[in-house]
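Removed from the display is one protein chain of the complex; every other protein chain stays in position.
Chain nomenclature is as follows: A, B, C and D, assigned in order of appearance, with residue numbering initiated at 1 for each chain independently.
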């Protein structure tokens, strides 16, 4: 099956309220690589995976490491939970924008019925001077009913306060496992669309991976033979006017970091959100890979945000 | 068993509050085919089924396609979720009425305990300039208790704001599967009545399908031998003064599109809500089938709304 | 075991607040047979059982049939859900009192864990000009905790607005099935008491049926050998000062309709609430049986309400 | 293992707010036997067990029987649910204090996951002129999380309105059944402490029963060899400054009634709450046993409340 080129998405910023536009512009143009790109630093692995993610680079266990990195390496923004935002962000306030992640969970229990309750509010984000709010939506989880209802309240508060909403849109749960898995083209494509239709301004997606389990996905995904480039392009299109940032996942080699960055930009995405791929490196190495990411972002812009 | 003709339903509009009447009249008389008919365009398949519904016509993945179609082909209204209403409707505001669908879900988990939580509010609909609110009720689901309680809040807000309430009344869940299935005459008939008694102004029904599984339905449905025309007529009667629109489902051939449209109008229905049957076609073909639907609607009016 | 005569219950009306007294007096004295009796018409079968109840008399599918019947045959009140109260009652406002039934459910899922959520409020009842509110309590259901908590809010609102509370007190659920069943003397007797202690003004009971399954009931019910007359008398006593109306259930012959009416009145009850036994008949037949019920009510009064 | 004498508890009343003190003093000194004792009449068996408890004395089915008994025999207070408090207490207002029991349930479903939702509020108690509120806490139930959260709201309202809180502290549920059962010393001792630490002013306890199942209790209870007198003394100590009243349970002979009363008083308790042991007797017999209880209470006072 051949998949044809889709229409181009129009600008997101022109559809946003003044508050959302003001804040999102800071991330897209005033901080980080600029020119409408996003280079985000997530620091929520301490709760999502536990401190084990810090062992490859022990210095990273101290949140100072990531906060300093975000500010000094010139990120568009950093994303963390309420505790770190309260205790560590004050020292960097004004130096790098903050994305307050308002829900989260440990990965200790099984992910078959994933649901991540809010531990902070949009009002907390306003109070802390954040420029965006982050929310994890587990698309297709058996408990999606609770998730969508909870996300509604976050979206409404974002509208009320003019706060951009960035959705970590993750296929997850026992049902998705039976339909090709959380990294399948089918799953990521669905997650992209879901986030946009639920009101996300920016969608964080994982890179779709082609594999044998795709044959368990619903039609026509189970029969499609598309490249990874085409798959990510489709997913970006499914997010419509919502901006897309690619998630990095566990650490990979430099070539793949740069390659994935180029891929999402070529697909019409707006940037990347790489955590372990950056801060699991020592300081100088981290700064080095950040420079490569920046250059790749700026030389592959395909979309006006 | 013979089923006799029933009494005629009186006008719905005469029972409505000024706000509801004003808005519903826009759909029935000012936009679309008019003369008290409804031709609605649903654009919620991206979340209810995922992007897979867009592959037959790749252009349809961009919401612009459906929004432009709704405006240019002269629909009575289009129905979509909050994200699309916020980002795409502004360009078409005033050109075609909006129905804000306030609940929804993915079809990734099993539908055995279906329940669709609200992701938007009636107040969102007011703010966006919508002329009606859409709500999916899963009749007979094991979680109907939550569904009815949630629908109550939507109905109350609709009354408060003078907003017409359109109910997607769908039999669903493990219990209905054992009693003839979600498309049986029994199930659709029950769904029609349920929606009306719960306060729907307009009810969206699927076409009842006769088949072997009907013998699992409760008496007297299990022994009845009625035609599909008679079945749909009964279902429309069960909805009482609430207006009925027929849902299209997956794409069928032109003849069946027109035939189903005629059937629901002859049965006393008020129109159709066909999505995939229209926008899975290329632009010119889509316009063509829309013209046929319009003509069929206008030439088969049996009821004063 | 012999069961002796119990003390007589004192008047309910004297214990009620002015609002409750004013409204309940309308049903007892100003409409219907009067003289402190109640003849109520329930029209909630369309949701509790589905449209199948209308097939024996197709004319009854149109709610107009029952509303007209209630008004013209001189009922004390009719009971229906919010949708019908909103769309059909306006034409009969002032001609027959309205009881707004505020909860309900389909009978599609199993009744093993019965619970019926509210789909309307006491405030809705006030707004619609109703003279009482109806609530279904599933006594002994595994989910009775939710039921009692929900009924509390209805009772409190009834007190706040001076609205009489009529409780459909139905033993239901897997646990009651193992203890003699929902129609056993044990079950109905418990349901009568429960409704009164939870604050009902009027209790709707089914006729207790003696049978083999009674031996599964707790002591001393499993060993008792009392007549049906004595059983219903006991149940009425268990309701204390709350008034009791007997529920009719599925259609039976005229003799049994009259006999049951006499039985509940002789037992100290205040009337009947018969639906299918009346409106499953053609118009003239329906009027005829209503006349017999009225006469029986008026000639067997044993209690001052 | 030997258990030694514990320190003496100080006065509860001196720690109470003016409202709580005023009301509790009425029960302890102004009504009933007085001198700081409590003789309470519970009338909630109609919902907790059903009308079957009334068969041994049919006259008791009419709530008038118990209300008159409470007033004429000189009880410290009577305890009942909202329905009876609304319909029967007005005739006895001012003649005997009222304890409004705010939660309750039927015993029809299994008690393995016991939880009793509130059907009335502390505000109801204030409105009805009650002098205390009763709450049933199922200690150790798998649903204790809901129970403790609900009890919190009752406690808070009691503090707000100056209303004494009497906790029916009952070990219950599948887990307690495996650890010696609901009547074991372990279970009652835990229940006593739990109620006090959760904010009870008065704790209602069952008499701990020694038996074979005690060996299933946790250490050191499984190895202890203490008399019933010592066990009840320990339980009373565990309740600390909270006053303890002993619950009667099903009917036993006069000697045991008096013996249990003496035991709880000797143990430092403040009185008894006996229902069936009193009102399952005919009027004169009931008055007679009440006199014996009063005398026993007054002649065995060991504690200043």
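As a convention for this text, a residue touches a chain if its C-beta (ideal position, glycine included) is under 8 Å from a C-beta of that chain, and two chains touch if they have at least 3 such contacts.
Just so you know, these numbers come straight off a predicted model, no measurement behind them.
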Partner chains on view for the chain not depicted: A, D
Absent-chain contact - pick from D:142, D:162 or D:249: D:142
Selected from A:115, A:168 or A:186 as touching the chain missing from the view: A:115
Absent-chain contact - pick from D:71, D:85, D:118 or D:198: D:198
Footprint left on subunit A by the chain that the document does not show: 44, 46-47, 50-52, 55, 58-59, 61-65, 80-84, 86-88, 90, 104-106, 108-110, 115-121, 124
Missing-partner contacts on subunit D, residue numbers: 1, 3-7, 9-10, 12, 15, 139-142, 144-146, 148-149, 151-152, 155-156, 171, 173, 175-176, 179, 186, 189-190, 192-200, 218-221, 234, 237-238, 240-242
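In the analysis below, only the chains that are shown with their structure count from here on.
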Any chain in contact with subunit B as well as subunit D: C
Same or different contact residues where subunit D meets its copy subunit C, judged by the half mark: different
Euclidean distance of C-alpha centroids - subunit A vs subunit C, Å: 57
Junction residues of subunit C, two or more chains touched: none
Pairwise touch network: line, ring, star, complete, or other: line
Every chain pair in contact, whichever chains are involved: A-B, B-C, C-D
